[in-house]
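In this view, the complex is presented without one of its protein chains, the others remaining in place.
For chain A:
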Amino acid sequence: MRGKVYWVFLIPSAMVLIVFFLFPLLIMLYYSFLQRGIYGGFEPIENLKEYIFSFAWLKNYIRVFDSLYIPIYLRSIYIAILTTIICLFIGYPVAYFIALKVKPENKILYLFLIIVPLWTSFLIRTYAWILILRDEGLINLFLLKIGLINKPLPLLYNEFSVLLGLIYGELPFMILPIYASLEKIDISLIEASKDLGADEFRTFKRVILPLTLPGIIVGVTIVFIPTLGSFIVSDLLGGAKSILVGNLIQNQFIVARDKPFGSAIAFVLSSFVLVLLYIYRKFWGGKIEVL
(Lines give C-alpha, C1' and ligand atoms only; values in the text may rest on other atoms or scores of the structure.)
Protein backbone atom coordinates (compact mmCIF):
# COMPACT_ATOMS: atom_id res chain seq x y z
CA MET A 1 0.00 0.00 0.00
CA ARG A 2 2.60 2.54 1.06
CA GLY A 3 4.84 1.97 -1.93
CA LYS A 4 2.02 2.54 -4.34
CA VAL A 5 1.12 5.97 -3.06
CA TYR A 6 4.35 7.78 -3.79
CA TRP A 7 3.66 8.42 -7.47
CA VAL A 8 0.90 10.78 -6.35
CA PHE A 9 3.54 13.23 -5.24
CA LEU A 10 4.85 13.36 -8.78
CA ILE A 11 1.53 14.66 -10.04
CA PRO A 12 2.09 18.37 -9.28
CA SER A 13 5.47 18.56 -11.01
CA ALA A 14 4.35 16.36 -13.88
CA MET A 15 1.26 18.55 -14.28
CA VAL A 16 3.37 21.69 -14.32
CA LEU A 17 5.60 20.20 -17.02
CA ILE A 18 2.70 18.94 -19.12
CA VAL A 19 0.50 22.02 -18.81
CA PHE A 20 3.13 24.74 -18.99
CA PHE A 21 5.83 23.14 -21.12
CA LEU A 22 4.77 20.18 -23.22
CA PHE A 23 1.30 21.38 -24.08
CA PRO A 24 2.33 24.88 -25.33
CA LEU A 25 5.18 23.27 -27.25
CA LEU A 26 2.76 20.96 -29.04
CA ILE A 27 0.44 23.85 -29.88
CA MET A 28 3.42 25.73 -31.28
CA LEU A 29 4.44 22.74 -33.37
CA TYR A 30 0.92 22.48 -34.76
CA TYR A 31 0.83 26.23 -35.55
CA SER A 32 4.13 26.02 -37.38
CA PHE A 33 2.61 23.70 -40.00
CA LEU A 34 -0.26 26.09 -40.82
CA GLN A 35 -0.32 29.21 -43.01
CA ARG A 36 -0.93 32.79 -41.95
CA GLY A 37 -4.48 34.08 -42.53
CA ILE A 38 -4.92 37.55 -44.00
CA TYR A 39 -5.91 39.11 -40.69
CA GLY A 40 -3.59 37.11 -38.52
CA GLY A 41 -4.92 33.79 -37.31
CA PHE A 42 -4.70 30.88 -39.72
CA GLU A 43 -5.70 30.02 -43.24
CA PRO A 44 -8.21 27.16 -43.03
CA ILE A 45 -7.03 23.94 -44.68
CA GLU A 46 -9.49 22.97 -47.40
CA ASN A 47 -8.14 19.62 -48.44
CA LEU A 48 -6.06 18.00 -45.76
CA LYS A 49 -4.75 15.21 -47.99
CA GLU A 50 -3.59 17.62 -50.63
CA TYR A 51 -2.11 19.90 -47.98
CA ILE A 52 -0.02 17.06 -46.63
CA PHE A 53 1.13 15.65 -49.96
CA SER A 54 1.95 18.99 -51.54
CA PHE A 55 4.30 19.64 -48.60
CA ALA A 56 2.61 23.01 -48.08
CA TRP A 57 3.01 22.42 -44.35
CA LEU A 58 6.77 22.70 -44.76
CA LYS A 59 6.58 26.22 -46.22
CA ASN A 60 7.36 28.00 -42.96
CA TYR A 61 10.34 25.77 -42.29
CA ILE A 62 11.74 26.42 -45.76
CA ARG A 63 11.29 30.13 -45.19
CA VAL A 64 13.25 29.92 -41.94
CA PHE A 65 16.35 29.21 -44.04
CA ASP A 66 15.73 32.11 -46.44
CA SER A 67 18.95 34.06 -47.03
CA LEU A 68 17.28 37.14 -45.51
CA TYR A 69 17.33 35.60 -42.05
CA ILE A 70 20.71 33.85 -42.03
CA PRO A 71 22.71 37.00 -41.05
CA ILE A 72 20.28 37.51 -38.15
CA TYR A 73 20.94 34.00 -36.82
CA LEU A 74 24.69 34.37 -37.20
CA ARG A 75 24.62 37.72 -35.44
CA SER A 76 22.56 36.30 -32.58
CA ILE A 77 24.89 33.35 -32.16
CA TYR A 78 27.93 35.65 -32.30
CA ILE A 79 26.49 37.96 -29.65
CA ALA A 80 25.45 35.03 -27.46
CA ILE A 81 28.93 33.48 -27.66
CA LEU A 82 30.62 36.81 -26.94
CA THR A 83 28.33 37.45 -23.97
CA THR A 84 29.00 33.97 -22.61
CA ILE A 85 32.77 34.27 -22.93
CA ILE A 86 32.90 37.69 -21.29
CA CYS A 87 30.58 36.52 -18.51
CA LEU A 88 32.89 33.56 -17.93
CA PHE A 89 35.99 35.74 -17.73
CA ILE A 90 34.35 38.16 -15.32
CA GLY A 91 32.29 35.58 -13.47
CA TYR A 92 35.01 33.04 -12.71
CA PRO A 93 37.35 35.41 -10.84
CA VAL A 94 34.42 36.81 -8.87
CA ALA A 95 33.24 33.32 -7.90
CA TYR A 96 36.83 32.32 -7.09
CA PHE A 97 37.28 35.35 -4.88
CA ILE A 98 34.07 34.76 -2.95
CA ALA A 99 34.56 31.01 -2.57
CA LEU A 100 38.25 30.91 -1.63
CA LYS A 101 39.50 34.34 -0.62
CA VAL A 102 36.70 35.85 1.42
CA LYS A 103 36.36 35.13 5.13
CA PRO A 104 33.60 32.53 5.64
CA GLU A 105 31.46 34.90 7.70
CA ASN A 106 31.47 37.49 4.90
CA LYS A 107 30.58 35.11 2.07
CA ILE A 108 26.88 35.49 2.63
CA LEU A 109 27.19 39.25 2.22
CA TYR A 110 28.96 38.96 -1.14
CA LEU A 111 26.45 36.42 -2.42
CA PHE A 112 23.67 38.65 -1.23
CA LEU A 113 25.12 41.54 -3.25
CA ILE A 114 25.08 39.38 -6.37
CA ILE A 115 21.54 38.16 -5.86
CA VAL A 116 19.93 41.39 -4.72
CA PRO A 117 19.59 42.99 -8.19
CA LEU A 118 17.59 39.94 -9.28
CA TRP A 119 14.83 41.03 -6.94
CA THR A 120 14.02 43.88 -9.30
CA SER A 121 12.44 43.25 -12.68
CA PHE A 122 14.98 42.90 -15.48
CA LEU A 123 12.96 45.39 -17.51
CA ILE A 124 13.35 48.08 -14.86
CA ARG A 125 17.08 47.42 -14.51
CA THR A 126 17.44 47.73 -18.27
CA TYR A 127 15.63 51.07 -18.20
CA ALA A 128 18.04 52.17 -15.49
CA TRP A 129 20.91 51.56 -17.92
CA ILE A 130 19.26 53.94 -20.37
CA LEU A 131 19.39 56.66 -17.71
CA ILE A 132 23.04 55.88 -17.01
CA LEU A 133 24.26 55.64 -20.60
CA ARG A 134 22.32 58.24 -22.53
CA ASP A 135 23.80 61.51 -23.81
CA GLU A 136 22.54 63.42 -20.78
CA GLY A 137 23.00 60.42 -18.52
CA LEU A 138 25.13 59.95 -15.41
CA ILE A 139 28.36 58.88 -17.12
CA ASN A 140 28.36 61.54 -19.82
CA LEU A 141 27.36 64.32 -17.41
CA PHE A 142 30.16 63.31 -15.06
CA LEU A 143 32.81 63.12 -17.79
CA LEU A 144 31.67 66.47 -19.22
CA LYS A 145 31.76 68.05 -15.79
CA ILE A 146 35.34 67.01 -15.03
CA GLY A 147 36.29 68.16 -18.52
CA LEU A 148 37.56 64.84 -19.81
CA ILE A 149 35.35 65.06 -22.90
CA ASN A 150 33.71 68.03 -24.59
CA LYS A 151 30.81 66.26 -26.23
CA PRO A 152 28.84 63.25 -24.99
CA LEU A 153 30.22 59.80 -25.81
CA PRO A 154 27.83 57.67 -27.85
CA LEU A 155 27.31 54.99 -25.20
CA LEU A 156 23.72 54.08 -25.93
CA TYR A 157 21.91 52.53 -28.90
CA ASN A 158 24.81 50.63 -30.39
CA GLU A 159 26.44 47.21 -30.20
CA PHE A 160 28.36 48.18 -27.06
CA SER A 161 25.24 48.96 -25.05
CA VAL A 162 23.50 45.76 -26.17
CA LEU A 163 26.48 43.67 -25.11
CA LEU A 164 26.77 45.54 -21.84
CA GLY A 165 23.08 45.00 -21.07
CA LEU A 166 23.28 41.29 -21.84
CA ILE A 167 26.44 40.74 -19.80
CA TYR A 168 24.99 42.69 -16.90
CA GLY A 169 21.80 40.64 -16.95
CA GLU A 170 23.41 37.22 -17.27
CA LEU A 171 26.47 37.61 -15.02
CA PRO A 172 24.84 36.31 -11.81
CA PHE A 173 23.86 33.12 -13.64
CA MET A 174 27.50 32.51 -14.46
CA ILE A 175 28.84 33.36 -11.01
CA LEU A 176 26.46 31.24 -8.94
CA PRO A 177 27.05 27.77 -10.47
CA ILE A 178 30.81 28.33 -10.59
CA TYR A 179 30.71 29.48 -6.98
CA ALA A 180 28.76 26.35 -6.04
CA SER A 181 31.38 24.07 -7.61
CA LEU A 182 34.30 26.01 -6.11
CA GLU A 183 32.67 25.81 -2.71
CA LYS A 184 32.55 22.02 -2.94
CA ILE A 185 36.28 21.63 -3.48
CA ASP A 186 37.96 19.96 -0.54
CA ILE A 187 40.56 22.49 0.71
CA SER A 188 42.93 19.64 1.57
CA LEU A 189 43.27 18.90 -2.17
CA ILE A 190 44.58 22.41 -2.74
CA GLU A 191 46.88 22.12 0.25
CA ALA A 192 48.13 18.76 -1.04
CA SER A 193 48.91 20.32 -4.39
CA LYS A 194 50.89 23.06 -2.71
CA ASP A 195 52.69 20.62 -0.42
CA LEU A 196 53.78 18.71 -3.47
CA GLY A 197 55.42 21.84 -4.85
CA ALA A 198 52.88 23.20 -7.29
CA ASP A 199 52.73 26.99 -7.46
CA GLU A 200 49.46 28.97 -7.37
CA PHE A 201 48.96 28.87 -11.13
CA ARG A 202 49.71 25.17 -11.45
CA THR A 203 47.36 24.35 -8.60
CA PHE A 204 44.67 26.32 -10.33
CA LYS A 205 45.26 24.65 -13.69
CA ARG A 206 45.65 21.08 -12.47
CA VAL A 207 43.33 20.95 -9.46
CA ILE A 208 40.81 23.78 -9.22
CA LEU A 209 39.91 24.23 -12.86
CA PRO A 210 39.15 20.55 -13.60
CA LEU A 211 37.10 20.29 -10.42
CA THR A 212 35.00 23.34 -11.33
CA LEU A 213 34.41 22.28 -14.91
CA PRO A 214 30.85 21.13 -14.12
CA GLY A 215 30.04 24.59 -12.73
CA ILE A 216 31.52 26.23 -15.81
CA ILE A 217 29.46 24.00 -18.09
CA VAL A 218 26.26 24.78 -16.24
CA GLY A 219 27.08 28.51 -16.20
CA VAL A 220 27.87 28.58 -19.90
CA THR A 221 24.65 26.71 -20.69
CA ILE A 222 22.32 28.89 -18.66
CA VAL A 223 23.94 32.08 -19.93
CA PHE A 224 24.15 31.09 -23.58
CA ILE A 225 20.57 29.85 -24.05
CA PRO A 226 18.63 32.86 -22.73
CA THR A 227 21.03 35.26 -24.48
CA LEU A 228 20.35 33.54 -27.78
CA GLY A 229 16.62 34.15 -27.45
CA SER A 230 16.63 37.56 -25.77
CA PHE A 231 14.92 40.53 -27.37
CA ILE A 232 14.31 43.14 -24.66
CA VAL A 233 17.92 44.31 -24.44
CA SER A 234 18.41 44.85 -28.18
CA ASP A 235 15.07 46.65 -28.27
CA LEU A 236 15.72 49.00 -25.37
CA LEU A 237 19.48 49.46 -25.28
CA GLY A 238 20.09 48.90 -28.99
CA GLY A 239 17.41 51.39 -30.03
CA ALA A 240 15.66 48.57 -31.93
CA LYS A 241 18.15 49.20 -34.73
CA SER A 242 19.34 45.70 -35.36
CA ILE A 243 17.38 42.53 -35.07
CA LEU A 244 18.32 39.43 -33.13
CA VAL A 245 16.49 36.17 -33.60
CA GLY A 246 14.41 36.92 -30.48
CA ASN A 247 13.18 40.17 -32.06
CA LEU A 248 12.48 38.35 -35.29
CA ILE A 249 10.21 35.88 -33.50
CA GLN A 250 8.51 38.58 -31.45
CA ASN A 251 7.87 40.66 -34.60
CA GLN A 252 6.18 37.71 -36.26
CA PHE A 253 3.72 37.39 -33.40
CA ILE A 254 2.97 41.07 -32.80
CA VAL A 255 3.70 43.13 -35.92
CA ALA A 256 3.56 40.79 -38.91
CA ARG A 257 0.78 38.69 -37.36
CA ASP A 258 2.39 35.58 -38.79
CA LYS A 259 2.12 33.11 -35.92
CA PRO A 260 2.88 30.05 -38.06
CA PHE A 261 6.20 31.49 -39.24
CA GLY A 262 7.06 32.77 -35.76
CA SER A 263 6.38 29.31 -34.35
CA ALA A 264 8.55 27.72 -37.02
CA ILE A 265 11.54 29.95 -36.21
CA ALA A 266 11.04 29.35 -32.50
CA PHE A 267 10.98 25.63 -33.12
CA VAL A 268 14.12 25.64 -35.20
CA LEU A 269 15.84 27.73 -32.52
CA SER A 270 14.77 25.32 -29.77
CA SER A 271 15.97 22.36 -31.83
CA PHE A 272 19.32 24.05 -32.34
CA VAL A 273 19.67 24.51 -28.59
CA LEU A 274 18.65 20.90 -27.98
CA VAL A 275 21.33 19.68 -30.40
CA LEU A 276 23.89 21.80 -28.57
CA LEU A 277 22.79 20.34 -25.24
CA TYR A 278 23.02 16.86 -26.70
CA ILE A 279 26.59 17.47 -27.83
CA TYR A 280 27.34 18.79 -24.35
CA ARG A 281 25.96 15.67 -22.74
CA LYS A 282 27.96 13.48 -25.04
CA PHE A 283 31.24 15.12 -24.16
CA TRP A 284 30.80 16.12 -20.55
CA GLY A 285 27.69 14.10 -19.71
CA GLY A 286 28.89 12.64 -16.43
CA LYS A 287 29.96 15.97 -15.00
CA ILE A 288 26.68 17.82 -15.28
CA GLU A 289 24.97 15.83 -12.55
CA VAL A 290 26.70 17.97 -9.90
CA LEU A 291 24.00 20.65 -10.03
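One rule holds for everything that comes next: a residue touches a chain if its C-beta (ideal position, glycine included) is under 8 Å from a C-beta of that chain, and two chains touch if they have at least 3 such contacts; residues count from 1.
Methods note: contacts and distances are computed from a predicted model.
Engineer: Missing chain, UniProt name, options "CbbX protein", "Spermidine/putrescine transport system substrate-binding protein", "Chemotaxis protein CheA" or "Cytochrome c": which is it?
Structural biologist: According to UniProt, the chain not displayed is called "Spermidine/putrescine transport system substrate-binding protein".
Engineer: Can you tell me which of A:8, A:48 or A:187 touches the chain that was removed from the display?
Structural biologist: That would be A:8, which touches the missing chain.
Engineer: Decide which residue listed in A:41, A:93 or A:210 touches the omitted chain of the complex.
Structural biologist: Per the contact definition at the top, the residue touching the missing chain is A:41.
Engineer: Which residue, A:217, A:248 or A:264, contacts the hidden chain when the whole complex is considered?
Structural biologist: A:248
Engineer: One chain isn't shown here. Among A:138, A:209 or A:240, which residue touches it?
Structural biologist: In the complete complex, the chain left out is touched by residue A:240.
Engineer: In the complete complex, the non-displayed chain touches which residues of chain A?
Structural biologist: Residues of chain A in touch with the missing chain: 5, 8, 11, 36, 38-41, 68-69, 71-72, 75, 134-136, 154, 156-157, 235, 239-243, 247-248, 251-258.
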